[in-house]
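I have a structure here, written as structure tokens, and I will follow up with some questions on it.
For this view, one protein chain was removed and the others were kept in their places.
Now for chain A:
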Amino acid sequence: MKQYLLAVHMVEGAPIPSPEVTEKMYAQVDKINQEIQAAGAWVFAGGLMPADSATVVRSDNGRTTMTDGPFAETKEQLGGFWVLRCEDLDAALAWAARCSEACLGPVEVRPFQDEPEA
């Protein structure tokens, strides 16, 4: 089994969807989450606060500095994600299609590195 990150991106400055759309999206995501759990593919998932709430911490030679805002200076920022356990990419892509439909946005699928042998 492999693990895959299914990442959802938010575009900074994009129009905010209406409360009805947001509500519908939450309901759909809840439903797909239940299905993922029932199928045994669930590892973890969550939605993130907007990227302007982020802090970047750098530790270099014992000196720690902090900067306000996200690391990547782009308009597209991680908005939420699933971590799923799947047989192969096809299985992950099949979930991604359904997650994209549920969260009303594109979903990026990325494999995790294999865990090193104990």
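Worth pointing out:
We take it that a contact is a pair of C-beta atoms (placed from the backbone, for glycine too) under 8 Å apart; a residue touches a chain by one contact, two chains touch by 3 or more; residues count from 1.
In this section, contacts and distances are computed from a predicted model.
Here one chain is missing from view; checked against "L-lactate dehydrogenase complex protein LldG", "Amino acid/amide ABC transporter ATP-binding protein 1, HAAT family", "Phenylacetate-CoA oxygenase subunit PaaJ" or "RNA polymerase ECF family sigma subunit", UniProt names that protein "RNA polymerase ECF family sigma subunit".
Residue A:90 is the one among A:20, A:73 or A:90 that touches the chain missing from this view. Of the listed positions A:17, A:50 or A:111, the one in contact with the omitted chain in the full complex is A:111.
The omitted chain makes contact with just one of the residues A:2, A:24 or A:98: A:2. Chain A meets the missing chain through residues 2, 87-90, 93, 109-111, 117.
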